[in-house]
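Here is the structure we will look at, set down as structure tokens.
Note that one protein chain is taken out, while the other chains of the complex remain in position.
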Amino acid sequence: MITIFPDILILLFPFVMLSLKLFLKVSLKTQENFAVGYFLVVFVTLNFILLGQNHFYLSNWKIDSFGIFMREIFVLSSLLAISLSHNYFNSSVSLKPKLLNFSEFSASVGFAAFGGIVVVSANDLLTLFIGLELATIPMYALVAWNKRDSEGTEAAIKFILTGSVATAFELFGFSYLYGFSGFITFPEITNAVATAQVSPLLWISLLFIISGIGFKMTLFPFHLWAPDIYEGAPTPVTAILSVTSKAVAITFLTVLVLGPLHSVQKEISPFLALLAGATLFVGNLGALSQSKLRRFMAFSSISQAGYILIALLGNTPNAKYSIVYYLFLYTFSNYLAFFIFSVVGKNQAETFSALRGLSEKNKFLAISLLIALMSLAGIPPLAGFFGKLQIFTTAAENGHFFLILFAVLNNVLALYYYIQVLKSAWIDKPEKEIALSIPTKQKIIILILTLSVLLLGFLPFLSNNLSIAFL
Amino acid sequence: MNNLISHSYLILLLPLLSFIINGLFLCFRHRKMAAILSTSLSFLGAVFATIISVNFFISGAKPILAFNYEFLPFTGTLVATIGCLLDSLSAMMILTVSLISFAVHIYSIGYMESDQASGRFFALLSLFVFSMLGLVIAPNIFQTFIFWELVGVSSYLLIGFWYDRPSAVSASKQAFILTRFADSFFLLGIILLSYITKSFVFSDINALRLENFAGQMISLGIIEIPTSDALIFSTLLIFIGGWGKSAMFPLHIWLPNAMEGPTPVSSIIHSATMVVAGVYLVARLFPLFAISGNVLEIVMIVGAFTMVFAAVIACTQKDIKRILAYSTLSQLGYMMLALGSARVADSSIHILGYSAATFHIFTHAFFKCMLFLIAGALIHQVHSNDLNAMGGLRKKMPWTYAASLIACLAIAGIPPFSGFYSKDEILISAYQAGHPIIFACALFTSFLTAFYMFRLFFLAFHGKMRSIPKHPVHESLLMTLPILLLTIPTLFSGFLFKGIFHNFSPEVPLSLAKNLPSATFIPPLAITFSVLGILLSFLFYASKKSNPAKALDSDNRNAFYKIIYHKFYFDEIYYAFVRQFILGGLASFARFFEEKIFGTLVTFATTLIQKMGVLVRKAHAGSLPFYIAIMIIGLLFWYFASNLPLQGA
Amino acid sequence: MFEKNLLNLLWILPFLTVLFSIPIKENSPNLKRFHLASAGVVLLSSIYLLIQVFQNTITNPSSQIQLLYETKLNWLNAISAKYFIGIDALSSMMLVLAAIIIFTGILATWRLEKGQKVFLGFFQILAASVYGVFISFDLVLFFVFYEMEALCMYLLIAGYGSGNKDYGAKKLTLTLAIGSSMILAVFLGIYAETGTWNLIELSKIALPESFQYYAFPILFLGFAVSSSLFPFHFWSPAGHSAAPTAVSMFAAGVMMKMGAYGCLRIAIYLMPEGAKIWLPYLLIFIAFNVIIGPFIAMRHKDLKFITAYSSISHLGLIFLGLAAMTPLAFRGAALQMISHGFLTGLFFATIGMIYSRTHTRDITQMGGLMKAIPFIGVGFVIAGFAGLGLPGLSGFVAEATIFIGSFENPSPLCRVITILAILSITATAIYILRCANKMLHGPLVISKELLPKTLPEEKFIIVSYVICLIILGIFPMPFAKLLDSSIYPIYMNLIR
Amino acid sequence: MTLLHCLILAFILFSIGIYGVLTNRHLIGMLISIEIMLNAANINFVAFAYFKAQDPTAGTLFSIFSIAITACEMAVALAILIAMYRKHHSLDVNNQEKNHE
Partner (left out) sequence: MIFNIPFSDILFYIVAVFMIFAALLAVVSKNILRNAIFLIATFIGTAVLYLMLQAEFMAMAQIMLYVGGVVVFIIFAILLTSRLGEDYLSTPKSQKIGALFLAMTFLAITLNFLIQNSNLLKNVSNATPADSSLSAYGIRLLSYAPDGFLLPFEIISILLFMTLVIAITIAKKDDKEEK
């Protein structure tokens, strides 16, 4: 019973938060503490679930190891996003007005997390689709959360319009998949794909589905929205977008590609490989000459999406394992970077020049930033490297050497732009002195994240625990 | 005897000790101590060397491998060792080097007295002696190369001893680079030779027979040649090493320039010992050279040409050290010529050439060293190298005058002085081996030698003082003593040791020349030429009618004289070559390639990526319809590019 | 057991040093003392290990690779990567080299005024990374250590360097990253082919020839990037000229050797067939390094550029040794790695000392420094002599071994390049003497008061390097024999 | 009336939607075009359900759900539009095209 318990907890979370505001009228601080505590409890509960078994609830609600780990990632991401948003609700940050409606905000975050959980638990196309929308629609709203900031609403408009087109793609894809197989439940689709003669209907459905999900996962060339939206959204939302949203999308693809479409994985792999290669290349190119941190992170996360897509080229247990492992490490690294940016951007716009002189003002932050960015760049012994190594190993087992070579060479480009950021923080002298203060709570979180990024890759703890569950 | 031999490592150890102690501890603050230590160790060394070599010759002159330490094994048989080979040649060289080094040490105490850096001087001098001794006792060619390089470096350091003088610095650089240039061929020769023979040891190399390699081929990269030819080629390459070190034409230019160093250095390194290393090398590998086709002829021609060439230049110079340097070149040419002329036309060997060359090494070392010391003494007094500043020193420096007369007579080849005997043998050898033109050249050069040496002698000591020295002229004991000491071998080494050198005969795998023509007419002829030279010189420079000032005037001369005076402009050619061809040509091209061609490629690649980055950045300019359009285009793009079989099978 | 723990400590200790140095106050003299002590401990342990390995190798000679003091722990089970470290002859010598350079590198920053804590911290991480590279025998572990240096290299150069430092630092870091990317790709390929990362196991498996055909050049060139083989040498002049002294010493002395070490230890060892196919063609690149390198050095005025191109040409000799594929040439290459480590360390150390006094590296603006700072001048000259292959110093031993060894390879191209390489030693002499003469000799240009006397720690640095150069130059035999025990298995793989 | 006809109709509607979304400067106009595209997808579902699928109920139900989802999306979109209108007083696409880069 404990297996379903966390799902129910997350489902209840938005209602509880709304109740807190509407009926109990508790203060913002209590709300924040409660939300963080709530997700912590869920995270801990998730860790108690026995791994390695498949559970089904209501026939179609599937909970397996992959699902549990993805839940952990969604919960973790929500937890971190809510802690990150603390500053933004309490004061004006980054020269933008402060955010309002915390309870609705956290409720939306909770809904998005639940959407992710739906995606990973889905056993039919419809649930999958609804889950995806459940995870996406709150994002549209979250981007627009700062109504008093015109950039935010503008970004949200772009986001929702392009997103709806992508939804149309997805629907088309699903309709053809349904037309091809005649069913919407996974076991039947699996059957149809495996036994029936594979027809172009399947391929066109895949084309549409991948194009649609490519939007959410920021695959080339459906990624164009990302920089604008990442830039326009409030920083915590950007962080959620780059982690939860991406995690949901890759989960969606994993559930499909390694689930019903498993038997045609070989045929899809060239497509996926091309997508991955193009995505990470374009992401890296775009990041080369940026000056705004969030926009920069957008391109960075585009290329990360390319890397993570590579994992789908591998065999089932390894691929799932790699995705989970990578997402864990990516979550830590990415949030670490965003936490630092939010601290730095407290009283100024979040641009590269805001970082200037960081190493002199605050060594701790500067070192954390170094660790975060080098982890994203995939430099050992930091976490990001091991995630990438795992992904590459997975793909290598199926012989995608040229993609791997291309991807690792792209790492050099990535290194270049991460170094650009580091240059601002470590080398450049500040233009004007702006005081830096870190609240103790954030300091602790940054410390924890730094240590995780530093150690989780090199120490075999996480990797081996995950591998026991999968392999 | 065996007891002594077992301590033969002392030959190397004593100077090395002196170098280390001086270099590390005494060099800066205790320069007097350094001088004393160095000199006394050098004295010990000289005594030890004398005992060893005398013992060696007395006990029958059988080659002994005194010690042989493994230095670095390469492959099975190819092992680099550091050892000590005592045979006639090396014993003679040990004796020469040690004695001269001792003399020069004493001399240097006086000569370097006022120099603040004399500690360093003695350290480096010891280093040189160590290296030179290591070179002469080498039982294998690898050790030869090691010490060959070390003498090169000590020569470099000593030429550039006064490193704040730009001329000294550039001379030292030139000397090092030119010899290094030759050495690179030497090294290549060694590697080629050792590749063929699988051994570095002289006894193995000298026992080679070309016939053993019949039918074998070896690739030199571009071409494939028979192994026997490769062997000959490697011999030639090794000779190029000697070519540079012994400053044969056209690599000779460094030697006169090397006179920028302190005079004791010139005397020991650039006249008596190091520069004969090339000759020594050829002598050491004589059997190899003998079988190697025409290499000996090349040796002979190079030697002969350098001999005449240098002698001609020497006749016009005004710098006494340069005169002596050209004289050294000329004498080295004699030696090379002697070695080369040992090969008779019908490819038999006239061993007299070999013994004459070694004999001349021996005698020349003493009298030339002495001449340099004398030159140093003169320079020390008048503070100038220029003959213009000298003259009439006969009365002020009587001992020196007497000694220099002896030395000049020796080099001019007047009996009974040592030079006569050795030079005589060279002439005979050249004549008997059937090289009449070479013989004529040698004879002519002996005339020139007498002329230019006495030109120097007369201009320096006779006539009137042409400058007023700042200090009163006197003879210092420390400087005169070694000069006088060296008169002893100059006087006696000729007729005393003539016999010993006749026993110097390496095992040559060729038949010895027979039916040699009689050469009894040569000694008188040679003496006549020498005397003619002396007389002519007297006529020009010392007789009543002569006008030294006019004789020394180099400006109002005809073109021919000027060309000779400017050493046929070889310095200028060298500098032009280095600046225009090496630095301006090759190096500039290399840098051009690196920076302009290759660098442009790299810049292009990075710019390309940057530009692509800008393009991608520009694409995200914020236009919503554009984004949607790209999504549609993307869908269509992947329709075609995704490799999915969309058109059905 | 003690040695085993010591070996593990080698790479852990630098990290611990960084950790414990965090509470120490910035600019406190204890900081550098603490770091120096830690580096000293590593140095002593590495020397101790070298002696142990030496005794072991001499007492039990074997044709197999002799890995001592192995530690083998399960690490990343998912990809069956192990924590597998050990030491053999080659790695023990490289360790000592690295430890000496790290130790002296810390000494060379003794008078750094600003940001010492960060500098030393990053420098220790660099140290850990090279120690790790030389002792790890698992490809993942190896790569982790190999790539770790990218973490700190940029900041060390861009933060503490001189001149066009940001540019140089980026060029260096990114070019090296290209190399390590190539390496990683091939490692993954090897893993996909065999399912193991264990170097020892892999050496017993013959990889498929077609795989070797594609993978070898990528792997070899990947390693060669950090050893600045043409056409990947361009980082070296820019990077070295920008780097601070200690980092230059490290980069040229150790890091560039890591690449050559990898070429020998991994590329040639694991892919002998690929090596046989490709190395003859790679000789063309090597020719550039060996022959054109010194000529470019001749044309430069900046000391660090000269030294960088000198390094390029010397590393070309290492590659010549590797490409000749004879045991003797391999040994020469290994000797050259160590020898060049010392001599280039000395070079960059003296250049740093000179620069700290003259504030210029343009040799035409200096002169007569021998008068003012004879100690440093002598150090520079000795480094120069070692560089041009003077017998008695280590350079000669290595170069002669390489030449003799590579001449044994009968392939025409190899012969031609060997011959040209031998002849190009004159060019080396030209630029080194030109440099020494312009800078040290002649009349003193800068007034003597501006040139402070040689400091004790500088004397120590110079003396220790000179001792190393001389020991290796005069007693090469034990080292050669030691290296042979590591090289022989590699050669056996090649002819199997 | 065959499956093919229905699918063709759906694609025609989709293309019209594409044209509309690309040419309409009014944000609500764009939304309307997107609605047409989504509607086309639903036609597909129903057509497949009628002509081909083995589980026709599922297809029909799917399209009902998708209508609901679309409605949600529209609701949120319009909410954002209204929020934006408050700020900008315009719903012109061109008004918000700032040069971001």
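Should a chain be cited, it is by its letter among A, B, C and D, assigned in written order, with residues numbered from 1 in that chain.
Definition applied: a contact is a pair of C-beta atoms (placed from the backbone, for glycine too) under 8 Å apart; a residue touches a chain by one contact, two chains touch by 3 or more.
Not measured: the values here are computed from a predicted model.
Novice: Let's see if you follow the contact definition: name the visible chains touching the chain that is missing.
Specialist: It touches the following shown chains in the full complex: A, B, D.
Novice: Using the touch definition up top, pick the residue from A:F39, A:F69, A:F111 or A:Y178 that touches the left-out chain.
Specialist: A:F111
Novice: Taking the entire complex into account, which one of A:K147, A:K216 or A:K246 touches the absent chain?
Specialist: A:K147
Novice: For the chain left out of this view, which of A:W61, A:F74, A:W225 or A:F271 touches it?
Specialist: Selected residue, touching the omitted chain: A:W61.
Novice: Touching the hidden chain in the full complex, which residues of subunit A are there? Just list them.
Specialist: 11, 14, 18, 58-61, 100-101, 104, 107-108, 111, 114, 118, 123-124, 126-127, 130-131, 133-134, 137-138, 141, 144-145, 147-148, 182-183, 185, 187, 199-201, 204
Novice: Going by the touch rule given at the top, which residues of subunit D touch the chain that is not shown?
Specialist: 1-9, 11-20, 22-26, 28-29, 31-33, 35-36, 39, 42-43, 46-47, 49-58, 60-61, 63-65, 67-72, 74-76, 78-83, 85-86, 91-92, 94
Novice: Footprint of the hidden chain on subunit B, which residues?
Specialist: The list for subunit B reads 625, 629, 632-633, 635-636, 639, 646-648.
By our rule, only the chains that are shown with their structure count from here on.
Novice: I'd like to verify one number: the distance from the centre of subunit B to the centre of subunit D, where each centre is the average of its C-alpha atoms, in whole angstrom.
Specialist: 94
Novice: Calculate how many whole Å lie between the centre of subunit A and the centre of subunit D, each centre taken as the average of the chain's C-alpha atoms.
Specialist: 26
Novice: Averaging over Cα atoms per chain, report the distance between subunit A and subunit B in Å.
Specialist: It comes to 76 Å between the two C-alpha centres.
Novice: Mark out which residues of subunit D touch at least two other chains, giving numbers and ranges.
Specialist: Within subunit D, the residues that touch at least two other chains are 21, 30, 96, 98, 100.
Novice: Quick check on subunit C: which residues sit in contact with 2+ other chains?
Specialist: none
Novice: Any idea which subunit C residues touch subunit A in the complex?
Specialist: Subunit C reaches subunit A through residues 74-79, 118, 140, 143-145, 147-148, 150-151, 154-155, 158-159, 166, 170, 173-174, 177-178, 181-182, 184-185, 188-189, 191-192, 214, 218.
Novice: Subunit C touches which residues of subunit B in the complex?
Specialist: Per the stated touch rule, the residues are 70-75, 78, 80, 142, 145-147, 149-150, 153, 156, 160, 163-164, 166, 169-170, 172-173, 176-177, 180-181, 183-185, 187-188, 191-192, 194-195, 219-222, 582-583, 586-591, 593-594, 598-599, 602.
Novice: Going by the contact rule at the top, pick out the subunit A residues touching subunit C in the complex.
Specialist: For this pair, the touching residues of subunit A are 318, 321, 325, 359, 363, 370, 374, 379-382, 385-386, 389-390, 392-393, 396-397, 399, 401, 404-405, 408-409, 411-412, 415-416, 419, 422-423, 426-427, 458, 460, 463-464, 466-468, 470-471.
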